[in-house]
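Note that this complex is displayed minus one protein chain, with the remaining chains in position.
So, subunit A:
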Amino acid sequence: MTSPSERLVNGRPLRIGSASWLLRLRSAAVALILLASVAALMALTMRIGDIPMSVPEVFQAITGDGSNHFVVMELRLPRALTGALVGAALALAGAITQAVARNPLASPDILGVTGGASVTVVAITMAAGATTGGASGPLAEVGIPLAALVGGLVGALTVYLLAWRRGMDGYRLVLVGIGVSAVCTNVKYWLLTVGDVNDTGKAMVWITGSLNGRGWEHVVPVSLALAVLIPLTLLGTRSLGALRFGDDTVTGLGVRMNLARGLMILAAVLLAATATASAGPIAFVALAAPQIALRLAGVAQPPLVVSALVGAALTTAADLISRTLFSPVELPVGVVTAVLGAPYLIYLLIRVRRKARS
């Protein structure tokens, strides 16, 4: 016999001894389908390159040790993995930011990560261009991601310090974040304007977000960050769910609000910074993925695992489009996500406005 609340909370209780969970069947099914989609999309992107391959050939190349083995294992697989992992990290950061800011239009951009990273990378590219003839070799491999990481973290710290007033208020965070982003954008454009044309071109590709030439050295940091941060974030899922309510309700439920908020924002910053360091600021994934995820899962708040998988699928799909649409010319993946994301953002804005009016 099912009790009334079991029917209403829309999930199956899973109880082992005194441990218990609520299994949301629809979310679980959606997650499995998404996982399969990510794998399929990755296989499709791995066909593309100087040596075109079919999907079976890609699999043969992975398992066998033929001439294609090196191409797939060293060039195509790491790129595909970087795309999926970066997408997952951005989406997770987005889901957390939207929950803490209590705003479906919030994204890690307002945390200052993207702005800080962009300004730093542009500045470094310009400076290096003048003295060493362009960021290349070891500097490009380690220097740029490291600069992006440090810049992103400094940007986030700036936003956090400016937004803190005896506690963290979601609305204030959004406002300060928008302000800091605007300053960063202007500094970035100023640097691009005064810089050398060749350096500017290089910097532009980076600040659009690109997966081109991503190897294992990009996969490892994102994988490590995700391996540590995903379990930690999932432990905070319940607090995150509570944080969506008004301040008094949050405290009333026994959540230590400022601590929980601070830790969740820190997790979002680290996720977004690592992702940005690996592939540049890929636009709109963090904004759109959590909102798509909650609609797919049929729940009121972005589910973390489903969001991460949607992010992975979106980024991989965008990568696939960016390489097939104008083939053999390849667009930076950030161009595709921006073109797809902009109408979506407008749709969200209209919806929020309608809601406010009614």
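The rule we apply is simple: a residue touches a chain if its C-beta (ideal position, glycine included) is under 8 Å from a C-beta of that chain, and two chains touch if they have at least 3 such contacts; residues count from 1.
Following the convention adopted for this analysis, contacts and distances are computed from a predicted model.
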| item | value |
| --- | --- |
| Identity of the absent chain, which is to be given by its UniProt protein name, from "Iron complex transport system ATP-binding protein", "Dihydroxyacetone kinase/dihydroxyacetone kinase, C-terminal domain", "Transmembrane protein" or "Nucleoside ABC transporter membrane protein" | "Iron complex transport system ATP-binding protein" |
| Sole residue of A:G246, A:P328 or A:P343 that reaches the chain not shown, by the stated touch rule | A:G246 |
| From A:P13, A:G64 or A:G201, residue that would touch the chain that is not displayed | A:P13 |
| Per the touch definition above, residue among A:N68, A:T208, A:Q301 or A:T337 touching the missing chain | A:Q301 |
| Contact set of subunit A toward the excluded chain (per top definition) | 3-11, 13-15, 18-22, 102, 235, 238, 241-242, 244-249, 251-256, 300-301, 355 |
